[in-house]
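A single protein chain has been removed from this complex, and every other one stays in its place.
Now for chain A:
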């Protein structure tokens, strides 16, 4: 069975085609700059050279068409026809309380996802465009949705409630949901595998640090607390998102700057974080480079970012009354040697001893980067949300097939 995994953003779309016989990747790629006259399609058939095309792709339906063209291309393709795609799995950021696990796409599912647009304004509408585009281009194919929030549905009330009037929770489901759940779930399982210890015995803090960033306290294999809240805006400082701040800043700024709700929302989601402090970029690589070139604002942005990661690790060690494993994943977490070092340097009181040489080694494998006598295993575990999405989609498509037969 072949499963196509799609992660649709507002102006980009990533895809991966799996053969579920052996969970091998047949091809992967991405479409960037959707909506512009110079969109870029990068297609990587497994074991063959990458193909890159620059063309005008104005919306998601054309982007999906392009992806299918690539997958069935006589030269670069890996399928004879699109009929060989048995199911499509989508990453969806917000599943609210409606989705505790992955689901098959039905009109009801779509309605529920739409209802959650307000809660994840940067993400859910884009995922919906991806789902609609697949419906238009591959009518009849089974589609599944895998939610970033589902893993965190195990959080206890003390973690997921906000200390605000309870009526808000009852009326509007205002509570903490958490995100990157697929990633936190995957990397914690992988970490336990690599350490050869049962996940059910571990106290683990997982730092998913990419353009969006979140830390999760995983107690005995279940999400106990996580830094993102009702929306992906809470918690750590991010590329363009503020993360934690005093909520009173919002009305105060709206009043002083005469801002509307949507303006202040956009300010906190798109004009804050690393970008706001550095005045330079939302990309950690560029921030680090500028910092080494002596840029003061970049240095401040970097330090604030690392400081906030460190605070959360300390808080979660306290929340679980201990920490056995600290792991880093996602773009920055997997690649920024200097950030990992900076964060761990201030956590020696927890018994963390980073092996600087191991930390500096580049690798795509899950690995331990602490010294043998470190009481906490520090790890880098490359995330693989796509594989988890493919597995869930495969499972749901098989169930559905069995029901229909």
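Note that a contact is a pair of C-beta atoms (placed from the backbone, for glycine too) under 8 Å apart; a residue touches a chain by one contact, two chains touch by 3 or more; residues count from 1.
By our rule, contacts and distances are computed from a predicted model.
Student: What name does the UniProt record list for the absent chain among "ABC transporter ATP-binding protein", "Sulfate transport system permease protein CysT", "3-hydroxybutyryl-CoA dehydrogenase" or "YhbD family protein"?
Tutor: Choosing among "ABC transporter ATP-binding protein", "Sulfate transport system permease protein CysT", "3-hydroxybutyryl-CoA dehydrogenase" or "YhbD family protein", the correct UniProt name is "3-hydroxybutyryl-CoA dehydrogenase".
Student: Of A:158, A:260, A:321 or A:404, which residue touches the hidden chain?
Tutor: In the complete complex, the chain left out is touched by residue A:260.
Student: Looking at A:270, A:311, A:342 or A:356, which residue reaches the missing chain?
Tutor: Result: among the candidates, A:270 touches the missing chain.
Student: Since one chain isn't shown, list which residues of chain A touch it in the complete complex.
Tutor: Here the touching residues of chain A are 11, 35-37, 59, 257, 259-260, 262-264, 266-267, 270-271.
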